[in-house]
Each structure stands twice: as structure tokens, then as C-alpha cells.
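Quick notes on the structure that follows.
In this view, the complex is presented without one of its protein chains, the others remaining in place.
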Amino acid sequence: MASMLGAFVTDFFTYETTKSVVVKSWSVGIVNRIIQLLIIIYFVGYVFLYEKAYQQNDTGVESSVMTKVKGFGYQDNQVQDTADYVYPPQGAGVFCIITKVIVTDNQTRGLCEEPSLDCANHTDCEAFYGNNLVNGAVTGRCHKNFNASEGKCEIRGWCPTEKKSFPREPMVDVNNFTIFIKNSIRFPMFDVTRGNFPQHMTSKEIKSCSYHPVRSPLCPIFRVGDILNSTGQDVHTLATMGGEIGINIAWRCDLDWDEEHCRPQYSFTRLDAPFSHNSVSKGYNFRFARYYKKEDGLDYRTLFKAHAIRFDIMVTGNAGKFSTVPTLINTVAALTSIGLGTVLCDIILLNFMKGADQYKAKKFEEVSEAQIEASITQSQGSQLSLKQETKTLCDSGAVSLSNDLLP
Amino acid sequence: MASMLGAFVTDFFTYETTKSVVVKSWSVGIVNRIIQLLIIIYFVGYVFLYEKAYQQNDTGVESSVMTKVKGFGYQDNQVQDTADYVYPPQGAGVFCIITKVIVTDNQTRGLCEEPSLDCANHTDCEAFYGNNLVNGAVTGRCHKNFNASEGKCEIRGWCPTEKKSFPREPMVDVNNFTIFIKNSIRFPMFDVTRGNFPQHMTSKEIKSCSYHPVRSPLCPIFRVGDILNSTGQDVHTLATMGGEIGINIAWRCDLDWDEEHCRPQYSFTRLDAPFSHNSVSKGYNFRFARYYKKEDGLDYRTLFKAHAIRFDIMVTGNAGKFSTVPTLINTVAALTSIGLGTVLCDIILLNFMKGADQYKAKKFEEVSEAQIEASITQSQGSQLSLKQETKTLCDSGAVSLSNDLLP
Partner (left out) sequence: MASMLGAFVTDFFTYETTKSVVVKSWSVGIVNRIIQLLIIIYFVGYVFLYEKAYQQNDTGVESSVMTKVKGFGYQDNQVQDTADYVYPPQGAGVFCIITKVIVTDNQTRGLCEEPSLDCANHTDCEAFYGNNLVNGAVTGRCHKNFNASEGKCEIRGWCPTEKKSFPREPMVDVNNFTIFIKNSIRFPMFDVTRGNFPQHMTSKEIKSCSYHPVRSPLCPIFRVGDILNSTGQDVHTLATMGGEIGINIAWRCDLDWDEEHCRPQYSFTRLDAPFSHNSVSKGYNFRFARYYKKEDGLDYRTLFKAHAIRFDIMVTGNAGKFSTVPTLINTVAALTSIGLGTVLCDIILLNFMKGADQYKAKKFEEVSEAQIEASITQSQGSQLSLKQETKTLCDSGAVSLSNDLLP
């Protein structure tokens, strides 16, 4: 019993390693080492240095954006300030600067004529029941002046109906507006928080600077004109039709360096670019109303159709820091991969080299069921025949030298 | 010196490959090839064709959503248009359609009775200090009519207090409203931008179509009734209580094909579904106020408690394109994995096959410390004993045929 356990322990603490054939051949040797070199270069250069595989990464950045727009523009000779043209006003990461408005004053609820629906009689108008593209709910009645053959369908809604859009100058002063962006981020995995401008910046510096990708890449004040230029947009067209501009703040941080090197990179795109060639629905506009009350309690409103430039600030982040687990995993992967050169070298060695058959014979040792069965019979027959058996095996090894072992 | 370097170089440019045993046995051979076939099928079918492991992926889609709601509904026999019932109005990816409002007119700041707080004396009311669930700040005084035993606590706030909710018809016309969704996306890694409807669509086509998953999957106009139907919601309940509907736009793009095949897929869910069985806090409502001024400057307001359907447009994207690095890595992984069949085959061969011991002897070559020490002694004793040593080793190989090498 004790000896069995001892034998088991002895058998257990053994070490098994593959038996290798070392081919002393310049041609295969050089190919082998070149492949290994390429694999090492790939891992050291690309995986470790370029992709930084020794780092743990955090892409789940928490971000907070505050914005403030400043500047004065004119619409219909009326001056507009921030509270007039920025919507919504709370300084979030998405906001609109209204650049053109069609104002319809003094609307009250009632019945009026829909300018776009012509009719000869009530039946014509009943066909428009449920039409969503007009200014109110179609009542099905046709309004005609006495003796006139053509009239307009009646609608129930806010009257008078919205003024037609007409050629009108947009507020191109938007070019000189400035946007102040305050962006703070946090990488929760490393508990690192960063702001988009340095702590030592004084109030005076911030008020006088203007973002420039080269000259002042950390200034948080952006001139709208500069943003539009860098997206290649024409301010007049954009202000007339409206549109959407994306401001991308990318934080790529290597936290193995000092945190001070963790800085934002800004880039600008026109987000609704895919629709720029469409025949319809160019630009961006929306409608809103301001509600008033007469002294007698009657509601009336002013309807605004606003063309606006919408700014959308998108923050992306990726921070990396040295960590043992990915380093270990990738080192092991690199070590194992170095052995992969053998796949290619084996193909060369066993097929295209002079003496390929001899190499095959060296690499492959053949054993067939017939041999095994023969040796079982022999060993059962006589324990003394061991020497003979060895000979048999040796012979088979020799015979296989002249055989193709792989199809 | 030069010869040492030469020897080193000769030794360096060698190629090392594993020595293999080829077992000519039908049973193990078939198992081996079947396992290899399964592995190849897995890699070719699942990894390469289904999961497209040869592609580089970009999931960080930049998206911009603009919406426009159209339609007319009735509340209290008053017609409501977009500017009345859509909040916020700027046509963003998240917006509410207000379907039922409780209006409390002409509120001014002052003192009044809180209907929900009964009292017999001031002490009763003092107990409610800091209560957040009433209509104003509790002052701690009890208002009673002359000789009455019961009264109501006084609050400081906007008076009169909010009207009680009462059975009231919601704006079920919402069913016929339409939502126009304009979604443009960009995959920054490949610099591909796409819009959710084709460029060649004319204004007339867009105005007359209506989204249908099969008949017109690219029409950007969605009937609210269709959306509610596909989420299985009843419009009357939803309009009465409010709720939140998610509109998912999924972009799954294989950019190895023409960009024109990169198209949006729409799906709809009720986002607040987990609360549908709760006894409390069903639906969705919020309060807002419109502020007015009397001629004498006094502020007054109209308070709205609005039940609304909130729409939340969520855009997800995943684009793939052929790239050499993932293709290489996965090809290498596939090649290495083909060798994994040996683990299972070895177990079969060395344990369950007839002649397993013989196979073990062929596969494993045993070397013990005792042998090594013996050979060291011999080789030190005489360089001429090489032949004898070989014999010893050959014997050991033969002897090991009848041993168990693995526990």
C-alpha cells in the first residue's frame, strides 16, 4: 500500500517535455529565425509599444459639459442676446443657436382658412380630413367669397396661420459668437479627474484667448466662425437653413505618465452631412410658441419657426495604465506565438527541401496497429523476447525512412 | 575566436521541430480527423463567416437625431398643435407628446388651505412641517370656520392649489400623429457617414409614405399608432397615464459591401415596462408653469400637470471592414487550434485503446536521474564507452514498454 502510494507520488512528480528534432540546415534555420524575428517585432513593436497591451484600459468615461454662448446679433434690426437665441438655455452639452426666425404674432384659437388647400365645395375639403401637413385640423368646410368659384378649406387651430417663409437675412453675426466649454471628466477605474483647461489659467487669460489647434489648443473659448471654417461650412447657408455641428472632445490618456499630459483633443464635424445632397429636408428647424394672456384671461401666443445651428458636444475617453494581468497574458501570448513559425518551416522542410523524405523519417516515427498487436502477442508469449521486440521496432523505424508518411 | 563565432552562428541558424509519433490506427485516426473537422467548421463557419473575425469593428458611432411631430388633437374641445403638445420643442432625440393636462389657472403667491391636510388645532399642522408632498410650505396654522371642529392646514405657496385629478379624456388623437425622424450617423474609424433615408427620395415620396417594417422599411415617417401597436400598448391607457417608448435605430454595417447596404433597422419597446405591474407610480407625468404679468407687475402663473408619452430615440451602430491584423490573428488562432484535437485523442489512445501500454512506450521516452548520473560517470570514465552507452539507452527504451508511464 505504502509502496503503491510512493510509486504514485514518484510518477506524479515527473516532467514531460516534447522530444525535438534539431535540423542543422542553413536554409530552414534562416527562415525559422526570420519568422521568429517578425513575430517578436510584431509583439514588441505593435502589441506592446503601439497598442500598449501592458495597460489596463478604461473607456467608460464619466463626463460633464457646461457651455456658455456670448455675442450679440441682429434679426429684423432687433438686437438678440444669449437669452434670446440660445435654446435650451441651461448650458448643457447640446444647444441651439437660433439664426433665423419666422414670427407669427397674436395667434388665438379659432377657425380660419388654410392657404395651401384650395376647394370648390365642401366635398373637396372633406378629402383632407386628418391631413397633418397643414396649420390646423381640417373641418371639412369650404370658405368661398360670394360668387367665387374657388375658395380655401377651413381649419380649426391657431389663427392667423403661420406666415409663409420668405427670403430673409439670417443672423450671420453668429460667426463672431463665442462658446465657452467647461468639460470635466473622470475615469472611474483609476479615479482620475481632469478638466479641459489648466488650473493655473487666470480669468484674464481665459477671457482673452481663443481656441486654435496649434497656437492655443487648451483655450476653452471657441469662436463659432472658426468651428464652421474647420468643418468647411459656409456660415450664410448654414444660418439660413440650420444644421448640426458636432464638437468632439477626445481624451486619450496614458496614465503611466504624469496626469498633466492627459489633455483634450478637439475636432469638429457637420453631423447632418449625409443629407446635404438630399432634395428635401435640408437643414434644421423647429417651432415653438410663447404664450400670453389678455387681461380678460384669453390665451394668445406668438409662434416661432426657428432655423438654428445645433451644437452637439460629444466626449470620448480612453485611459490606460500599467497592470500586471494584461502584461502577463500578452507576454505569454508572445512566447507561445514565437513557436508558430514551425508551421511554415515544417511545410518547407518536409516538402520542398532536398532530402524531404529523410527529414520526414526523422521527424515522424510510425507505429501501426499491426506492430502493436504483434508486440502484445510477443510480450504475452515470452518476457525474454524483449530484445527481439526492440529489434522489430528498430527495423520498422528504418523501413519507414523510405515511406511517405503524410499524404 | 573566429571559429567560436562561426560555431555560434551555425548553432543559431538551426531549426527545431517536434518529433512526432504517427499512429496508423483507423479508430484514433477517424476520431482525430473528425475533431479537426469540427474545429475547422467552427472557425470557418462561426468565427469567420458568422462573426466576421476578419473585420475590424467600429462601435463608437457618432449620431445626430432630429425629429418633427405633426398632427392635431383635442383637449377640452381646444385644438392642440405641435407647439402646444411637444416638449421640449427643439426636435431632439428625446421628446414628450403631452396627452393629458390638468390646468390650474391664475395662481399667485400667497397663503391658502391645503385640501389634503385635516386639522383640529395648530399643533396638528405643526406636525406637517417640512412635508414635501403637499402644495406648499406648511405654516403650522389651522384654518377653521367659526364653530367648526375640523379645518385644513394653511400653506404658503401658489394659490389656489392644484386642481384634483379627475376622470378626463386624454388626447387619443395622438394615434394619428406622425413623427419624422432624421438620423445621420458617422463611423469615425472608417469615415463613413450615412443618413436614415436615401438621397434620391423626393419630397413627395417622403410626405406620402409611412414606415412599415416590410413594405417601406426606409420611410422616415412613423405613425404613433403603429409604434404603439408594435409595442403592444393600448393608446387610451398610455395617453391617460403617460409612459415612455423607446425607438431603437440599429446600424449593422458590413462595409466590405457597398455603403448603400448600410441601412437602419428600427425597433420599438416600452421602456418603463418593468413598472407596469407596480401598484404605484405608473406612467409618466410632470409639472410645468407658464408665467404671466399683470399690468401692475404682479406675477401669476398657470400650472400644468402633464401626462405625456416620452419618446426616446436610441442609436446603436456596429460597422465592420476587412483588416489584415484581425485576419492574421484569427488565422493563426485557427491553425493552432487544429492541434487541440490531440488532447482528446491522446486520452483515447493512451487509456482506452487495445495496446495502450505499447502506445505509451512509443510516445513517452523515459529518462530518470539515475540513468543520467550513470551516463555522466561513464562518459567521464571513458570516451570510448559511447557504444555501450547507446546500448544501455536502447535497453531502457525496451524495458519501458511494460511500464505505466502516466499515473
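Letters are used for the chains, namely A and B, taken in the order the chains are written, and counting of residues starts over at 1 for each.
In the analysis below, a contact is a pair of C-beta atoms (placed from the backbone, for glycine too) under 8 Å apart; a residue touches a chain by one contact, two chains touch by 3 or more.
No experiment lies behind these values; they were computed from the predicted model shown.
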Of B:72, B:87 or B:222, the residue touching the omitted chain is B:87
Missing-chain contact, candidates A:92, A:218 or A:298, resolves to A:92
Among A:43, A:128, A:158 or A:177, contact with the omitted chain is made only by A:177
Of B:172, B:189, B:206 or B:271, the residue touching the omitted chain is B:271
Where chain B meets the chain that is not shown, the residues are 8, 11-12, 16, 18-26, 28-33, 46, 87-88, 94, 96, 109, 130, 132-133, 135-137, 156-158, 244, 246, 248, 269, 271-275, 277-281, 284, 286-289, 291-293, 295, 297, 301, 303, 308, 310, 312, 314, 316, 336-337, 340, 342-343, 345-346, 349, 362-369, 372-373, 375-376, 379, 386-387, 389-390, 393-394, 405
Residue list for chain A contacting the dropped chain reads 10, 12-26, 60, 62-64, 66, 68, 70-72, 74, 78-79, 81-84, 88-92, 105-106, 176-178, 180, 182, 184-186, 193-195, 197, 199, 201-203, 206-207, 290, 292, 294-295, 325, 332, 335-336, 354-355, 358-359, 362, 364-365, 394-395, 397-399, 401-402, 404-407
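The criterion applied here is as follows: only the chains that are shown with their structure count from here on.
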Cα centroid separation, chain A vs chain B, in Å, comes to 14
